[in-house]
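Just one protein chain is left out here, and the rest sit where they should.
This part shows chain A:
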Amino acid sequence: MAEAGRDAALTPYAHSLGIVVHGHDGGSPVLACKFNTNVEGRPGNLHGGAISGLLETAGYAVLRSELSKLGRSHRLKPINITVQFLAPGKPKLTYATARITKLGRRNANIAVEAWQDDRSRPIATAIMNILMAPEDVTAGTLGST
C-alpha cells in the first residue's frame, strides 16, 4: 500500500470525522478512520451514521479514482445508499474500500465494505448508486437532469 495521507479529494465532512486515505489496494484507494469522539455513538462504539459516512466516502473515492484513470470528469450526485450493519464498530481503526460493480455512462453501482482487524469480516457493507452528471451542470435535481 502507498503512504497514508490527507487527500484533498475528500470532503470537508470526511476531514471533520478524521477520515484519511490510508493507501491503495489494487489501484483503488483504501480509506481509514481512527476511533475518536467525532465518530462515537453509544459509548465505546462507532456511530452507525459515522460508519455510513465512511462507507459513502470510500464509495466516492474509489469511483473518482477510476473516473480519473479513464480521463472522465463528472459531477457526482448520490442516488441512494443501502447500508448493512454486520457487527458493532469497536473503538479501533476502521478501514473502507469499494468495488465498482457497474460503471455506466450516467450512473455507477458500487459495493463498499468497512472492516477493522480482519478484512474478511466486515463490520458494515453498503450498495451505492451514484449519478455521474456532466461537469458543467451545477444545479438541478436528480429528477430534472
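Quick notes
FYI, a residue touches a chain if its C-beta (ideal position, glycine included) is under 8 Å from a C-beta of that chain, and two chains touch if they have at least 3 such contacts; residues count from 1.
Simple rule for what comes next: contacts and distances are computed from a predicted model.
Hidden chain, UniProt protein name from the list "Competence protein ComFA", "Cobalt transporter subunit CbtA (Proposed)", "Phenylacetic acid degradation protein" or "NADH-quinone oxidoreductase subunit J": "Phenylacetic acid degradation protein".
Only one of A:N38, A:S68 or A:T101 touches the chain withheld from this view, namely A:N38.
Take chain A: the residues that touch the chain left off the picture are 11-17, 37-45, 47-50, 52-53, 56-57, 77-85, 88, 138, 141-143.
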